[in-house]
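In this view, the complex is presented without one of its protein chains, the others remaining in place.
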Amino acid sequence: MSPSTRRAFVIGSAIAAVMPLSSARATPEQMRKAIEAVTRGAKINTGKVTLDIPPLVENGHTVPLSVTVDSPMTDADHVRAIHIFNENNPQPHVLHANLGPRSGRALLSTRIKLNASQRIVAIAELSDGGFWSGAAEVVVTLAACVEEIV
Amino acid sequence: MRVVLLLVALLLSGPVSAQTVVGDAIPQSLTGEPGDAARGRAVVANRQVGLCLLCHTGPFPEERFQGNLAPSLSGAGARWSEGQLRLRVVDAGRLNPATIMPPYYRTEGLERVARAFAGKPILSAAQVEDVVAFLMTLKE
Amino acid sequence: MRSLPAIVSAGALAVFLVTWAMAQTADPRRSGYQEMGASLRAMQDDDSANPGMLWVGEGRALWARREGAAGKACADCHAGETAMAGVAARYPAFDAATNRPIDLGQRVNRCRVEQQKAEPLAPESRELVALSAFIARQSRGQPIAPPDDPRLRPFVESGEALWRQRQGQLNLSCAQCHDDNAGGRLAGATIPQGHPTGYPIYRLEWQAVGSLKRRLRNCLVGMRAEPYAYDSAEYAALELYLMSRARGMAMEAPGVRP
Partner (left out) sequence: MASVLVNVPKTAKRGEVIEIKTLIAHPMETGFRAGPNGRLIPRDIITRFTCVYDGAEVFGLTLTPAIAANPFIAFTTVATQSGTLVFRWTGDNGFSVEESASISVE
């Protein structure tokens, strides 16, 4: 490995390793468009959706995230899908999960990557066709003593 | 003109140029030229170049997560003279051997320096002057 | 054989008891675990959420696999999930054959070469880290207990000297950050005291499990110092010093750290 290719020597900044290309970042506008592609322009209500994500993230490589939706999860009234969006990663649409009455509860936990402090939005698609959303602001600190890419 | 440029190049091609310490200061510019405060601000704020904000806080409202291991840079230009700041950036260990502040313009007496950095100071003479010029603007 | 949940709760209880006992005696030492936010502590505490357990699982499979010309598996001599309980808490240990301390990974390789007649695993290879994680997991909750072997003393001392030696272009020593400035903030990160309680750890920065040597290497790279070779005497000495410095603190392997 030649010195010029090392990303080492950096006591701060995990950002380069997660997503190095600033031109590849999404924007709040792209997030809005990605949300519209899912809702097809339908009204999004605020509420029912709780996004649990640590307000201060110690390393953007692995950010624990849970979404719960207030729903009885019956045949007649349940959550069909949960979507996560962000406004700063290269791709605004982070994931979508398919749920149904057999889920019992509308709950999803996973871990995502975040390349900077930003706003995260969770949107639930209900069986009646309605959309509900919750959001959280996340602050990503920088990792200390980062290793070079091996 | 060509001769002058060649001389400058020769002077800067060594690891570090000579400095004269007077008391607790280096009164003379390392390059013979005044630094540029705007460039200096960028060096100080850059966490891969100046590294300053890993330990210091300072008047950088746009920079989150500044360190708290060292005094704030705010008011540095009022507390110290230009020459005093220059010595503190060049080699703070001359004033306090136990300091955690890295020697920004020294290559001698260092142990086990990584190959990529061997014989190179952390900042160039011009960067040191830019940083000093910026710190001198921090009067409050 | 005890069920896995029983082992888990026994381990968690032991971690709690050791931590509680330390709190009673006002021990100023803090594990890096205590510097983390609630979500990362929860990630470490739950074996079904701790990504380090993937390596433990791989280590378990490797433990049972026949290797080398002797066609023997580790499990043929050390059967069960608790055969190695407490072992990781006592390494590095003195090795009479080479007259120097060897760490857990080197000890695994010794067994591979001498007992299994197999090639040694590369330092920091996925297999060696997985086996180390499987072994260290069995010491979770136990106090760190470096051997009281007089032959180790000079190595502990040289490890401490390395800990205090300034090095690299940034001219820093380990002690300047982790003794003198522990608890302070290096940019956004709280500087831990640097106790080797969780190794091997799942480091989010690595997105993988790695050894204490890899972590020491990271710090050296950060200081812009030339890292030691993975099997160098320096790392063994530093590990030994750090284990003696953390004597009595609870093992947490596989730890989760940012």
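Observations on the model:
For clarity, chains are labelled A, B and C in written order, and residue numbers in each chain start from 1.
Rule of thumb we're sticking to: contacts are C-beta pairs under 8 Å (C-beta built on N, C-alpha and C of every residue); 3 or more make two chains touch, one makes a residue touch a chain.
Note that the structure is predicted; figures quoted are calculated from it, not measured.
Note that the undisplayed chain, when the full complex is considered, contacts A, C. Across A:L99, A:V121 or A:V138, the residue that sits in touch with the chain not pictured is A:L99. Interface residues of subunit C with the unshown chain, by the touch rule above, are 46, 48-49, 51, 53-55, 57-58, 61, 207-208.
Of the residues in subunit A, those that touch the hidden partner chain are 1, 5-6, 17-21, 24, 61-64, 66, 86, 89-91, 93-105, 107-114, 149-150.
To be clear about the criterion, only the chains that are shown with their structure count from here on.
The interface holding more C-beta pairs in contact, when A-B is weighed against A-C, is A-C.
Look at where the CA atoms of subunit A average out and do the same for subunit B: the two points lie 41 Å apart.
Distance between subunit A and subunit C, defined via averaged C-alpha coordinates, is recorded as 33 Å. The multi-chain contact residues of subunit B, meaning those touching 2 or more other chains, are 47, 51, 54, 64-65, 114-117.
The set of subunit C residues that touch two or more partner chains comprises 186-188, 191, 221, 224.
Within the complex formed with subunit A, the residues of subunit C that make contact are 36-40, 42-43, 186-189, 191, 204-207, 214, 217-219, 221-222, 224, 258. Against subunit A, the residues of subunit B that register as touching in their complex are 47-48, 51, 54, 64-65, 114-117.
Residues 3, 6, 8-13, 117, 139, 141-142 of subunit A are the ones that touch subunit B when the two sit in their complex.
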